[in-house]
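Note that one protein chain is taken out, while the other chains of the complex remain in position.
For chain A:
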Amino acid sequence: MTTVRTTIRRKLVAGMMLTSVAVLVLTGAALVVFDIVSFRRALVRALVTRAQILAANSSGALAFENPEDASQILAALKPDPSMVAAALYDQQGRVLAAYPVPAAAPARWPRKTGSGQRFEKKWLVVDQPVLEDGRWLGTLYLKSDLRALDERLRLYELVVALAIVGSSGVALALAAWLQRGIARPVRALAEAARNVSEHKDYTIRAHVVSDDELGLLAESFNEMLREIEKRDVDLRQLNADLEWRVNARTAQLEASNHELEAFSYSVSHDLRAPLRHVDGFADLLQRHARESLDDKARHYLAQISDSAQSMGRLIDDLLVFSRMGRTEMQDQRVDLNVLVEEARRVLANEAANRDIHWRVSPLPETRGDPAMLQLVFANLVSNAIKYTAGRAGAEIAIGAEQSDRETVVCVRDNGVGFDMNYSHKLFGVFQRLHSADEFEGTGIGLANVRRIVQRHGGRTWAEGEVGRGAAFFFSLPRETQGEWSERKEAA
């Protein structure tokens, strides 16, 4: 900010100074040249006049060849210190008289009847013919130095220098006064802009000082600020509304989540109690009346117990499923190989006495909730073991493929398979493609798989053919931790 401010002022002042000095120098130079030229002319004129006067006076001395008179006449030049030398030559070119000493003038003068004047180095020389009644008698030689010219030049230098200094001062003062009218409003505008950007205070206004372009600029700036302030207020209002709505929605969600929890707690506690009673009293009845009951009655009692227990299992499964959607998820590095090993270890009993050929390829590392992903593998592997039962040469393959965006894991078996027409039902709650008599289970496993994978941001799908086996796929997005936490917040 400061540099910009200084620059504008400096630029203004420097511009004015340069202009005035340039004008002054040019004008001064022209004046000096003109004056020097006219002064030289005047010098020549004065010396020629003096030479003509001296020549007129010395005609007698020359005519009578009287050196004393001639010397006296030349001695009249003494009061003028600029006179360097003077001499009178006779018709033969001999020196009749010289001033101040004989050596000062050329010893002989070529016979010459004409007049002339010339500048020789630092001197002005005038030859003046001495005439009497039109008859040439000799020549007067006058040599003057140019000290007058030099003095005049020096004076000029002084005057011009003084004029430059003086006018520079005036120009400086003027520039300073003028820049107030330009730089000051600009500076004020810049200051206002800085305050706005620093304090984000859009109520600030620039002070409009003039009705020129700068005033217009300040007004436009203020107009802009008014618009921004209005939008700022609108935005704040909008944000406040949004926040309020988010809070309201969150409260609703929390309430419904709370209700859901209360519901599942009630299912867990209250729904199971009557079932327990049914089974308990059926059991007690069977114990107490075992002797008096016939086989059919005992069978009925067994059916009651069986039904109660199977409903108990359904409720338990439903609870697990509902908990799967509610529990908080961990975010960890997960080695899928470990999960597969663990699943196989847990399911070792189910695979016991079975001849299963396992083909487990190395699996990549991913991020997620290890306990939940463990459940995914447990369900898929358990299914594979279950649905290859009774098949000679059962084969279960587990592998994974990675793309830039996701990891796709596949659990494939060569079991009973399924009809692709019903594949959409596979991942539903309590959906079964085989009867409970054929294969055990409540039909919650794949629903859990889908829910867990969905909570991880992935997809689930399956391929199969009746009698030829099935392949279950799930994908897990490959993502940064940041994306993960974002989605976790949203989930």
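Everything that follows uses one rule, which is that contacts are C-beta pairs under 8 Å (C-beta built on N, C-alpha and C of every residue); 3 or more make two chains touch, one makes a residue touch a chain; residues count from 1.
Here is the rule we use: contacts and distances are computed from a predicted model.
J.: Going by UniProt, what is the name of the one chain that was not included in the view, given "Response regulator", "Ion-translocating oxidoreductase complex subunit B", "ABC transporter permease subunit" or "Neutral metalloproteinase"?
T.: For the chain missing from the view, the UniProt record says "Response regulator".
J.: Consider the whole complex, including the chain that is not shown, and state which of A:E65, A:D232, A:D283 or A:E395 touches that chain.
T.: Answer from the full complex: A:D283 touches the omitted chain.
J.: Using the document's definition of touch, tell me which of A:P106, A:G312 or A:P477 contacts the absent chain.
T.: Of the listed residues, the one touching the omitted chain is A:G312.
J.: Check the options A:K121, A:K200 or A:H269 and report the residue that touches the missing chain.
T.: In the full complex, the listed residue that touches the missing chain is A:H269.
J.: On chain A, where is the contact patch with the chain that was removed from view?
T.: Where chain A meets the chain not shown: residues 265, 268-270, 272-273, 275-277, 279-284, 305, 308-309, 311-313, 316, 319.
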